[in-house]
Each structure stands twice: as structure tokens, then as C-alpha cells.
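The complex appears here without one of its protein chains, the remainder shown in place.
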Amino acid sequence: MHWSELAIELTLMPLVAFVVGLAMVLMMRKIAARLQRRVGPPLLQPLYDIVKLYGKRTQTSHGMLHEIGIVMAVGGYVAAETLLPVPGMNGIAEKGGMITLLYLTMIPSLGLALGVGQCANPNGSIGISRALTAMLAYDIPLVIVIAGVAIHFGTTNLVDVIAQQQAGGIATWGAVQMPLLAIAGLFALQGMLGKQPFEIYVAPAEIATGPMVEMGGKFLGGLFVMQCFQLYTASVLYVTLFLGGGENWIAFLAKAFAVLVIPMSIAFLFPRYRTEDMITMLWKWPVVLGLIGLAFVGS
Amino acid sequence: MTDTEQFPVRVEQPDRNGGNIFSRVFDELTAFCRSRSLFILHYCTGCGAIELPPAMTSRFDMERLGISPMVSPRQADILLITGYVSVKTLKRVMLTYEQMGSPKYVIGICSCTVNGGMYWQSYATAKKLNDYMPVDLYIAGCMPRPEAVITGLRQLMDKIAAGEANGWEDYYRRYDYYLGHQQRLFGETWQTPTDVIAEARHYGLFGPETLGDHTRLLEQHQAPLEALEMQLGLGAPDEVKA
Amino acid sequence: MTGSLDFLLLLSVVGVPLAALLAPSVVGRWLLVLLYVVQLVELALLGSGDGARSAVSFSLLGHSVGWQLDALGWFFAMITVAAAGFSAAYAAGEWGTLNARAGLSLRWLYVGLQVNVFAMLVLLAAGDMVALFIGWELTSWAGLLLMLLAGGEAIAAARRYIVYAIAGGMMVLGGLLMTLAAAGSLQFDAVAAAIPTVGTSALWAITLLFVLGFSVKMATMPFHLWQAPAYAFSPAPASAFLGAISARMGLFAIALVAIKLIGIVQLDRLYLYFDALNLRNLLAWVAVFTAILPTFVAMKQNDARLLLGWHGVGQGGYMLLGLVMADSLGSAGGLLHVFNHATYQAILLMAVFAVIHRTGTADLNRLGGLVARMPLSFLAMLIGIIGLAGLPPMNGFVSKWMIYRALILEGQPLLFVATVISTLGTVLSVYKLLHNTFLGQLRLEHETVKEAPWSMTIPMLVLCVVVFVTGVAPGLVLEYVAAAQQALGLAPVAFILGGIDSPAGTLDMIWVTAILLAGFGIGAVLFYLMGGRSRRVHQLDNYAGGHFLTADVRYQYSDNFYAGLMHRIRPWYRGSFAWAEEALVSTFGAIATAARGFFEQANPAHWVLVGTTLITTWVMWHALV
Partner (left out) sequence: MTDLTLAVALPLLAAFVRPLFNAGALRWLGQLIGPVVLALVTVILFAHWSTFSEPFAIALGGFAPPLGIAFYVDRMALLFALAVPLVTLLLWPGDDGADGARRQSLTLLLAASLTGLALSGDLFNLYVFYELAAVASYGLVAGNGSSAGYVAAFRYLMISALGSVVGLLGIGLVYFKTGTLNLAELATLGNELADPQGLAAFAMLAIGFGVKAEMFPVNGWVPEVYGAASRRVAALLAGLASKLAVLVIVRILLLMFPSDEARQLLLVLGILGVVSGELAAYQARDMARMLGWSSIGQLGIVFIAFSLPGEAGLVAGVAAALHHLVVKSALFVLAGPWGGAIDRLRGAATVSALGAGLFVLFALSLLGLPPLPGFWSKFLVIGGLADAGTALHYLGMAAVLTGTVIEGAYLLRVITTLYAPPAGSPAPPRQRGSDLLTAGLFGIALLAAAVMIDPLWQTLDALAVSGVDTAAYQQTVLAAQEAHP
């Protein structure tokens, strides 16, 4: 591949992710509104929020790390998007693979954790402690799923995973081949998105939005951007592993949005679990499902 | 419905003619976004808070206007004072107000925030909110119905879009005035953790009335509030502790 | 110019009296650091994989004993000498002066360090099994020297250590002599040649004795209890050195004996029952549990040193796991992790001890917010924990990635999942360490704290550079890892400068890092160039639900940091191993008391009569039958 082509891909992939992510945020809020018989926000509401937050005239920083934390949170996702293949663009997906992607997506969280840590606000610290706990909870089923998929396709290269699924049509999709893992993956997805019933680390009424408690202005704006990336990454990863990736942009976007509808519809029907209940929940059903699925993959 | 115009709000109109066309368009755009995205810190000081849930939920749905509730003052744009403010509460209100990021807007809901309302004779309530902080909008009533709240919020949105909701700047520019009222109520040792004067300097919001007698009084006892900047501690090695 | 093994060993022997002589003065200590540099240069000149043989050899009791440094030993030796050098430098300046004034014997510290290096070189360069055992025992006892120095709680830990160490040593001795009985020789070649002919039960005994004996030093389960306190409570440089490399001697010995001499094929031959679970699987699972349980024990610690000590135990599990996978990728990952762990663990311990140096405590509930006062130490710890947690772009990620990949490709999803659980536990635990030490509220009494002196920060920062550079370009180290693999008789890993090149999934850290840094760059542009200005505020200007914060109020979340998680998993911390150890000791004590009672009875002469009566009865019975 020519370097200029690569450079264009590397620029476009995060941009696409951001734009799609904005739409996904809007969809999430719309779904919530419709479920509550509300009208919901206007089309550009996610953008308004971000622009407003960046445009705040006075903003509070708790120190360099607080700022770097946001830089890492956004920058880490910008980097991670280039490892996630989309139709026609592979970026550097072949140089990393799914394990690298999985670990790279921890970088934004780590950055956020650093930034929050410096805020010296116990609500934030509790939030991070809960977020990490949640990660421990949902990553176990997630890792089982990833291991199953990697073994099934015999590779950790996401480009190969997509190619193999697209070669055989729907019958070779991960979701068809490994339905149990796909279901387990949905649980993990719910946890990954941090939506109800797993919304333990935001918990506005309890710990004042946890990690976000001291975030205002562009600090919060950065986190809104990060949320766009987060939704995009989770959904596209799921599409890549189980739904054959994107044959073309239309199919790709349709799948990506469709995948998100499930956790979002569930989210607004439930209250929040307590931390320990979330752990119990995620270590029980999806893990059992995943392990059974894994046994089928292995055989 | 209450005519909010009869309660004057002190607003200083800055010069809006400077800058080139791009920055004006940009400012317009930002102002529009500001008006279309309002996060309410609903700080429930009194009975009026009960009118907010209907305003938020399916009947009136504030979110369609881009208004949503927020928890921490850092995140919020609007400070809703929803009822009578006792002296003790007002201290917290001040603390919270100063911690919010500007532009920030204060809305006083219920008559109590306007003139003390039915608590007029109480020794323990602050009667007139705009003595202590710039109030952008009052929604009178006891209590105002959700329709009034929504209408009020819409009016605020219009003011923001028009660049008129600048009470927060007034707080910086005339800090001494507000501080004086606060000191009168809370005592001479009154201090918040936010260094408003330093902020005014930092953001270029320093006005002729930012400093005055009251801020001098404040400086006499104010604990230092400089940020804990990173220190490398270079130089000669430490004198060894015995 | 090439180096000579004899000269190296001579250098390190001469270093011992030199250390005793020079350690008390600052200049002397820097000269000793120089001595490590010289040793390192000498080692580097020897080169990896030349198999430099020492001219010194003995014939002892009919066994020829000699030394030869192959690529595996060289790899470990480089890490050892470098770790000692960094530790020595760390203590050379203000740390040494201050602690000497507080009563620490720098003489013993530096002598101990050098004796350890010498003992480890003797072990790593062993040319036969007698030399191996000599080195092994010397290493065990040399470690004790460092552990005993700090006094206080270190003494109890050291006593416990030495019982474990002697037990391990005795198991090894048993295995050694059973090998001698089975193979008739203790030369590596002869043993390797004889092993395939050894019967299953004898092989079981030999392998188990060796592996168990060596794994005592690795602190793999169930021998994991001693290590964390023993390493943690040593003086700072000793702790950094021991934590970085000492336990890895066990891995070296396991690699040498179990992989090279006995061979992975033989391990596969040893089935636990029928053909369901063989010794290799068993080892892999032991390794995984060693990776998991100590990590979660670490998470509960409130002493930063202990927290790191427990992680040291846990990380050993990864190395063993990678090694017993024995494919080119996994074993390379295991060996690479030795290097990686040594680098970041040294940084972490140094950073923690720098904090102790300045604040006098390692209690995670009594620190916080120090990033404002000790930013360099913070940076070091940050890089260290990224390495320890195995996140890109630090080197810990690369070795872990290789192990994960090996597990997936070898069809071991359960092991893979278990390993990731350990990694996640590590992430949680190290964030707690970083947060409770450097983030959050700065305590009033720490407002005047200063950054650690240069003599302490520079070793940390140099190691940080190493961690980062070898994370971005792991090929630099993988070259030697591949050589070590060849020395072990394993297929060498196919590496590129940036990582691993393989058709089943490539890792190119140069790309990953570049993209990550580019991402950060974009993030920084988005953050710093766009949006309004921000202003840094005092930590007390903070949301507290309307509460007025003052400096004397503790506004920090540190104790029971993962409360929700602990609520769920606390019942799982049964302390079964500690309980079992205690039960063993007290049972043993009871038996010992009974034995003492035998000797303290009023009239022991009865036993003469009892014996005689028994004998007579026996004779009469024979006469009758």
C-alpha cells in the first residue's frame, strides 16, 4: 500500500468513527426518549453538547495529569480506531490484531483514570474503582468470546476474521457458527458500554457521575467525544467478530447500529445493579454460555 | 404566567462588534450551541424542585430543548434555585455557583427566591437572591407550574442565543459588590474555596469593581488557594533528616 | 576483543572484598557501580551464545565440575548484573548516606549485593549439575544475606524464606542424586542422553523433585507464601534487585533442567492419570494459578512494597506458563517476560522506596497526591505500572501478548482466559498503587515533600527508557531470547524489530506505538488548541456536595479501594495456603514436642529394656516357628 493511501485511511478511520459515534449517541438518547414516551433530543444535540462544552469560558483543571488524562482518553481511541477494519479500509489492523486492540482500548480508560485520580475527588476515585471492577467483570466473558473467535478462525488478525466470514456468506458468520458466544458477547457488550443495568461507575445519584464529577468544559467534552468512539468501537468490534464485518458501507452501518439497539433497548428498561451483583451476573451467565460455546469451538 | 421582565437583572453588555466575520460567525454558532445545550444542576433548595420532574419527563420533555439534568457543578450550565434559601443553604449555593464553569446561568424559581416569599419574616432566609449572585431569570409563583418553568427556560435560551445572558460576567466584574452582601450575611470570615479574583484575572474578566473594601477584608484572612503545581525539587540535595 | 568467563567470575569475586572496603563512602559506592558497569561490559563482550567456557574446573568426588555460559545463562546474567548495577546506583547517593546514618550497614548491603551477583553467575554459568547445585545453594543463601539486613519484620520473613529455600534445595539435591543414580553421571550431555531411558516412576520422581525444588525459589504455588514479605521488607536496593531477578533463578533452573535436560517430550510422557493430564499441563495450570491468586492477594495489600512483592510472585506464573508452552512463541514470551519484569519491577520498587525515602511510609492509606511533589517518581511508577499491567506501548505488553497468542494458537483457551483474569487483576491492583500513592489528595504533612534526589531518580528514569524502548522495539531483546531458546533446544521465535511476524497474526509495536502517539497528538491538539482556556485550581476547590473542604479533612478514597469487588470475592480469600502452612507448622511443632518428650522422660533407660525385650521376643518367635 502506498504511504499516502495509508495516511488517508489513518485519518479517515477515526473521523468516520467520530461521526458514526455521534449518530450512535443520538440514537441512544432517542431510544431512551421513545421508551419513556418522550420526543428526545434534536438531530444535532450530541454536537451541540460537545461544542458548548468546548466553548465554555472558564474551565477548571486540577493539574497537568487531569489534562493529559483527557488527551489520552481521546487519543487512545483515535489510535484504536485505526486497528479496527471498516469496509475498504484496514488501516494498520494487520499489524495489531484483536488482542492488541483489546489492550489498546484500555489505554483511554487508563488515561481517564489518571486524570480522575488527580482531581482528588473521592467520588471520582470510587467511580474509577467501580469502572475497573466493571472491566474485570465484563472482560472475562469478553475474553472467552475473543478466545473462542480466535480459535474458530485460527487467527487473531481481524482482517482475516472478516475475510473468512465474508467468503462464505451468512452461514459462516460468527453469530451463526458460534451462537452461544455471540450471546455471551452481547452481555459483555452491555458491560463494556457501561449502560444500565451495569451503569455502576457513573451512578449519578450515588457518586455524582463518578469519574466525571470534576469534569467540566472541554474536559467533559473530551469524554463526550470518547463516548462516541466507545460506542463505535464496541459495536464495530462485535460486528467484526460475529456479523461478518461490513461488505459495504450501508451493510456495515446497518449492522453497527442494529447491534447497538439491543443493549440500548435493554439499558433503559432496567435500574442499576450494585457492583457485586453486576460481578455475579457477568461472571455467571455469560461465562457459562461462553464456556459452553468455547467447548463447541474447541471440538 | 409571570412577567419576568419586571425583575431587573444587572447585566453588563460587552462590546460585540469586534473581530472578523469568521470569529463572529463562530461566536454566533457557539452561542447557538450554548442555547441549545443546557445542563441543569438542579440544586433543590425548597419545594419548587417538585415541579422539575414533570418538566423533564414525558409530559413536557426538556430534552427536546437540549436541556438535561447534571449532577456536579463542574458539568452544569444552569443553577436552579428552587425555593427558599436559608443562610446555611446559601453558603452551599455560593460554593456551588462559584464552582460552575462559565458561562453559567442562575434561575430563581418560586417567589421565595425573589423576595423571600412566605418566609419574608424569617431570620434565617436570604430574601433577595440577586444580592448574592447574578440571577439571569426569575420564575415567580408558589410554585410555578411546569409550563412556566419550560417557558422560562425557553426565554433563557433566547437570551443566551442573543448573547444577553451574561450575569456570570457580572459576578467577576463586580465581585466586591456580591462579596459584600455575602460578608454581611455570613460574617467577615466568609471564604469559599474558589479564588474568584484570581479567576477574573486569569480569564480577563477583571472589572473596576472586582476589587474593593470587601475583597480587601477577604484577603486579610484568606487561606492560600494556589494550585499544587508539580515541583521537581531541583537544586542542592536535601539537608539530611537526622 | 572478547571477554573471558574466568575474568568475569574473578571480577565478581574481587568485587566482594572491594564492596566491603568501598561501600561506606559515597565515592566508593559510585566506584562499585562502576564495577558493575565493568562486569556488564565484560559480559557483553562475552557475547550471547558463544558458550564461553571457564578454564577453572575441578574434579570433585569423581565428578568433573566446570562452568560454561551459554546463551540462556548469558541472557539471565545480563539482567542480573544490570539489575545489581541499577540497585547499587540507586543507593549510592543520598539514600545510602541517610540510611547509613539510620543504622543500616552499607558494607553488608553492597557485599550482599555482590555476593548475590557472584552466586547467580556461578549458577547461570553452570557447566554441569554439580556446579548447578553449588550455584543454586549459594544463590539461596546469598539472598538471605540481603533479606536479613533490614531487621524487624524482615527477620521473620527471612527465616520463613530460608526454610522454604532449604526445603527446595534439598528437593533439588534429592533429584540431583536420583539423576546420578539413574544416569550415572552429572554432566549435562550424559544426563540428557540418559533421560529417555529412565523408567516412568523414576522420571516422575526426578522431574518432580527438580521442578518443585526450583519452583520454591520462583514461589510458584503452593510455595508462594514466603516471597512477598521476604523481598518487600529488604532495604530498597536489595528489594529492587531481589524483586527484579532473584526469583527468576528458579525459572532459569527449571528451563535448564525440565526443558533442556529432561525435555518437553518427556514431560508430556508423564501422565497424572491415564492419558488425561500430563505433567506439562499440570505445570501450566500451576503457573496460571500462580499468576492469578497472588495477583488478587496483591490487590488487597495496603503496603506498597507487599503489593509489588505479590505481583512479583504472580508475574513468575506468566513466565513459567510461557515456558512450558514450549512453542517458539510462548517460550520466547516467557523468557522475554523475565527481562521485562526485571525492568519494570525494579522501577516500581525504586519508585515506592523513593516515596518511603521522602515520606517515611509505604502505607497506601497514608499517602496520596504526591504527583505534585514527586513528579519524576510518579512518571517512573506510571511507566512501571503500564509495563506491569501489560498495556501497550511498554515492554510488558509484548511478552504477555506472545504468551496469549501462544495459548490461543496452542488451543488452550481456558489458560488464556485465566491469564487474562490475572492481567485484569493486575490492572486493578496497580491502579490502586498509583492512585493511593501519587493521585488524589495531597496530605497536609506531605506538602513540603521534595522529589527524590537525582541519584535515585536517574536509575529509575533510565530504566523507564529501557522499558519504553524495548516495548517499542522488542526485537532488540528478542534477538537474545531467540538465542536462549536455541540453547534450550527450542525453536527460536521469528521476530522483527517491532515484534513478531507470523501469518496467524502479527504484532508490530513500532506501528502500534506510532499510531498511539499520533492519537495522543491528535488528542492533545483537540484538547489544548480547541475550546476555552482552563485554569488550575487548588485541590480543595472540589465538588463535595456543597461541603467546604479544608486541608485537615481527608478527602481521599483509599482504604478497601475495590469495595464492591471485595464484597463479592472476599469470601474467596480463605487464606487456605497460609492456613495450611500454619497448620503444617503447628502440627509439626506438636510432633516435635512429642519427640522432645521422648528424650525428656524421667527414665529413658526403659527403652533399653523395651528394645531388648522386643529382640528377645523376636528371637523366641523365630525359634518357635
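Some notes on this structure:
Each chain gets a letter, A, B and C, in the order it is written, and its residues are counted from 1.
Following the convention adopted for this analysis, contacts are C-beta pairs under 8 Å (C-beta built on N, C-alpha and C of every residue); 3 or more make two chains touch, one makes a residue touch a chain.
All of these numbers come straight from a predicted model, not from anything done at the bench.
Shown chains touched by the hidden chain across the complete assembly: C. Although one chain is not drawn, the whole complex shows that of C:Leu106, C:Ala158 or C:Ala487 it is C:Ala158 that touches it. Of the listed positions C:Thr550, C:Ser576 or C:Thr593, the one in contact with the omitted chain in the full complex is C:Thr593.
Where chain C meets the omitted chain, the residues involved are 58-62, 133-134, 137-138, 141, 148, 151, 155, 158-159, 162-163, 166-167, 170-171, 173-174, 177-178, 180-181, 588-589, 591-596, 598-601, 603-605, 607-612, 615-616, 618-619, 622-623.
Following the convention adopted for this analysis, only the chains that are shown with their structure count from here on.
The geometric centre of chain A is 35 Å away from that of chain B, both derived from CA atoms. Annotation: 56 Å between the Cα-based centres of chain B and chain C.
In chain C, the residues that touch at least two other chains are 369, 371-372, 442, 533, 535-537, 539, 541-543. In chain B, the residues that reach two or more other chains under the touch definition are 72-74, 99, 199, 203, 227-230.
Those residues of chain A whose C-beta lies close enough to touch chain B in the complex are 29, 33, 36-42, 44-45, 47-49, 51-53, 55-60, 62-64, 123, 204-205, 208-209, 212-217, 219-220.
Chain A meets chain C in the complex at residues 10, 14, 53-63, 65, 67, 70-80, 82-83, 92, 94-97, 99-100, 103-104, 106-107, 110, 113-114, 117-123, 125-126, 128-130, 132-133, 135-136, 139-140, 143-144, 147-148, 150-151, 154-157, 200, 208, 213-214, 217-219, 221-222, 225, 274-276, 278-280, 294, 297-298. Put simply, chain B touches chain A in their complex at residues 29-30, 33-34, 36-37, 57-58, 61, 63-64, 66, 70-75, 77, 99-103, 199, 203, 227-230.
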